[in-house]
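Moving on, here comes chain A:
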Amino acid sequence: MYDFKSLTDSIHTSLSAGLSPIMVTIIEFVIIAFAFMILFTLLGLILVYAERKICAFFQLRLGPMRVGKWGMAQTAADAVKLIFKEPLVTKNADKFLFNLAPFIIILSTFLALGAMPFAKGLHALDFDIGVLYLTAVSSIGVIGILIAGWSSDNKYSLIGAMRSGAQVVSYELSVGLSLLTVVVLAGSLQFSEIIASQEAGWWIFRGHIPALIAFVIFMIAGTAETTRGPFDLPEAESELTAGFHTEYSGLKFAFFFLAEFVNMFIIAGIGATVFLGGWMPFHIGNWEGFNRVMDFIPPLFWFFGKVTFLIFLMMWFKWTFPRLRIDQLLRLEWKYLLPINLVNILVMAFIVLKGWQF
Partner candidate 1 sequence: MDQEQLKETVLSVAPETEFEETGGFLNVTIPSARLHDLALHLRESEDTLFDYLFCLTGMDWPEYMIVVYHLKSTTHGHSIVIKAKIENREKPEIDTVSDIWRTAEFHEREVFDLFGIVFRNHPDLRRIFLEDDWMGYPLRKDYVDEVNIIEL
Partner candidate 2 sequence: MAETHINTISGKPLESQEYLINMGPQHPSTHGVLRLLLTLDGEIIHKVEPHLGYIHRSIEKMCEKDSYTQIVHLTDRMDYLSSHMNNEAVSLAVEQGLELEMPERVKVIRTIISELTRLSSHQLWWGVFGMDLGAITTFLYGFRDREMIIDIFEETCGARLTMNYNVPGGLMFDIHPNFQKRTKAFVAHFKQKLPEYDQLLTGNVIFELRTKGVGILSKEDAISYGVTGPSGRASGFSNDVRKHNPYSAYSQVEFKEALSEEGDSYARYKVRIQEMWESLSIIEQLIDNIPEGDYKAKTKAVIKLPKGEYYQKVETARGEFGVYIISEGGKSPYRLKFRSPGFSNLSALDHMAKGAKIGDLVVIMSTLDLVIPDIDR
């Protein structure tokens, strides 16, 4: 009942009325880009604030309290500070690559964010190979990290970059395979169809135990891919001071920082879309009345609610677990997650073949 298709269509028709098709496309591109930039900034501000408050909650403190009511303007103040900070570059740094690195990371984040289905019809890039596209663009980010570590002319940065290379490439596999488990169920790589297939119930409930296993693996591997604690080895502050972004300051540092938070949003968003039904409301079988009530809650609310829950989960990991060591991290992926995942896909394929899913 909440369909954004009519809104987008009305914008399209009203633009088409007076302008040539090329101009219409350009203007639409600009509108979408603008919307995503605002979303990106807002996400950054809100998530940083949320992280600080949640972290404080775990650590028996209040968190930021001084700037604005309950410290709500704190992140905005921090952003202003970061903008005005001097962008330092180390003497022997490779200046071109050093300046390029944050943009590659931001670019990858933007590309991934574009494929995010926020609500019915509110979906910028709905490729028929959506899942594939997302795993592909989200792995561009690691190139940025490697470049940042290499060009900084700092051995700590280099070690951090090498760690992140090993880590992200390894965990990419698990992310992809756990998503494939659901693709087998849904029978499509397109996000809108994956969501549509969950109208009768979310895959995490309908897919028996394999779907649950895939979800857990996805959350672990996803957290590792965003290089957040307990997998924050590339920036392990007690070992490598700040890892790959040791030498960055000011706005360029802010880019890394923002990208980390938005990446967390993207991982949570994919998790919510693929496993928890995206913007689909919570439905129980034949309970007509209950389902009707659930339908009244707008899809945007459902989507962001699920994402918030998953983000909270990831923050919970970060603030309670110690960090793994690099060899243990890789062992976890190659010796445990990957074999489990492969068997899991087989089991899931068998279930789908027999038509046992609910």
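Regarding candidate selection, all candidates are chains of the complex that A comes from, given by their letters.
Heads up, the rule we're going with is that a residue touches a chain if its C-beta (ideal position, glycine included) is under 8 Å from a C-beta of that chain, and two chains touch if they have at least 3 such contacts; residues count from 1.
Values in this document were obtained by computation on a predicted structure and should not be read as measured data.
A.B. asks: Check 1 or 2 against chain A and report the one that touches it in the complex.
C.D. replies: 2
A.B. asks: Residue numbers of chain A touching candidate 2 in their complex, please.
C.D. replies: The touching residues are 55, 58-61, 155-156, 159, 162-163, 229-230, 232-233, 236-241, 319-328.
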